[in-house]
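Structure record follows, encoded as structure tokens.
A protein chain is absent from this complex, but the other protein chains hold their places.
Chain naming follows the written order as A and B, and within any one chain the residues start at number 1.
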Amino acid sequence: MMKDIVKLGLILAAFAAAACVGLAFVNQATEAQIAVNAEKQLNESLSGLFPEAEKFVDATAELKIADPAVALEAAYLAERGGAPLGVAVKAKGQSYGGPTTVLVGVALDRRIAGVRILDGKDTPGLGANAMNPTFFVDKSKKTTFPGQFSGKALSDPFEVKNDVVAITASTITSKAITKMIKASADAASARLEAFAAAPAEAAPGGK
Amino acid sequence: MTKIFIIALLINNVVLMRFLALCSYVGMTSDVGQSVGMGFAVTFVTVLATAATWPLYNFVLLPLGLGFLQILVFILVIASLVQLVEFYLKKNVPGLYAAMGIYLPLITTNCAILAVTFENISNGYSFIESIVYAVGVSLGYLLAMVLLAGVRIRIKNSPVPKFLKGTPILFAATSLIAIAFMGFSGLVK
Partner (left out) sequence: MKRLWKIFKAGIIYENPLLMLMIGLCSALAVTTNVSNGVGMGLAMTFVMLFSEVIISLFRKVIPNSARMPIFIIVIAAFTTIIDLVMKAYFPELSKSMGVFIPLIVVNCIIMGRVEAFASKEKVLDCVADSLGMGLGYTWVLVGIAAFRELLGNGTLAGLQVMPASFEPILFFILPPGGFLVFALFISLNIWLKGRMQKASAKAEAKAEEVAA
């Protein structure tokens, strides 16, 4: 009887051990690629927002988001020739189906350079259409949900059904993402104020 | 936190909006009593599973860099919990144990439970938020089950068109219940 239980336990343990080892292997093999994918997406998004930028300097410590429901993940200063082009803010907040991560770029003229939705957990076909590059809120102009924010002035109300077009049947998602974009943009704008206030910070010889 | 609860229970109902736990939904709703029993059993297991898996992930797997073992560990925890519930019911509530029959061990394969344990992590919920979410989702499951059980009683005595006889009519009915549930989305700003 005891011998049977021990035998049972050993076989179980053997399977479990084999599984863990096998998984550790696969994990090792895929880890690097998974990390590369995330970085690639971020870099592509940043370049998409500020195509003339030469480099992106990490500026996370210099920003703060006022809205407690939106968490600042990272901030980048887009630079060209030492002069700032704008600020990109990566922030995370709760949407309908789970957390959503947005990347918002604000240019020097206090207009939104662009918005990218990096990650989200909303329903495919509904809220997840915010991330779908083929889903248009304005079919005639082929504008995607985040695309409608490009060039938008920060002084706008940023209200769904007012100056922001919602995704059909996904109002909660649309409102949540709009809130995140506004909060991130405001934080970016505050950082840009610091540039205007201290022009001496510009690179020597540059503008 | 009420927002998490309301969304889980009604607006994003686990069965009617997210298509989870359908196997037991179809299989265990022939009787209202059965549905209620199943609903509560699932609630019990889900909350326990949350209480076990959340700390396990955040305090053991993650710090040790063993995040890739999440699927394996979580499902084993759930399977063990269901075994424990089985033993307990067999000894102390044999009536319910007999009534649930094969569907008791099937709770292990209930997608909703595993989904909840996963989402507690991926949504970054705190421990309390996770418990609230778990309760919200499982009560939503209970609600959907009881609703369909009630509808099935009516269907038994109604003339069903030939091409919908059997399971199709159940899903057609569920489609209508789901439409009703979509009305709840106005509850949350």
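Here is the rule we use: contacts are C-beta pairs under 8 Å (C-beta built on N, C-alpha and C of every residue); 3 or more make two chains touch, one makes a residue touch a chain.
These numbers were taken from a predicted model, which means no experiment stands behind them.
In the full complex, the chain left out of view touches A, B. Interface note: of B:Leu72, B:Ile153 or B:Val188, the residue touching the hidden chain in the full complex is B:Leu72. Only one residue in the set B:Met1, B:Cys23, B:Val60 or B:Ala98 touches the chain that does not appear here, and it is B:Cys23.
Among B:Val32, B:Leu96 or B:Ala115, the one in contact with the hidden chain is B:Ala115. Along subunit A, the points of touch with the absent chain fall at residues 7-8, 11-12, 15-16, 19, 22-23, 26-27, 30, 33-34, 37, 41, 119, 121, 123-126, 128, 131-132, 134-135, 139, 168-169. Where subunit B meets the chain that is not shown, the touching residues are 16-23, 26-27, 68-72, 75-76, 79, 105-106, 108-111, 114-115, 118-119, 122, 163-164, 166-172, 174-176, 178-179, 182.
Just so we're on the same page, only the chains that are shown with their structure count from here on.
Residue ranges of subunit A in contact with subunit B, taken from their complex: 19-20, 23-24, 26-27, 94, 96-99, 121, 123, 171-172, 175. In the complex of the two chains, the subunit B residues touching subunit A come out as 7, 11-12, 17-18, 68-69, 72, 119, 122-124, 185, 188-189.
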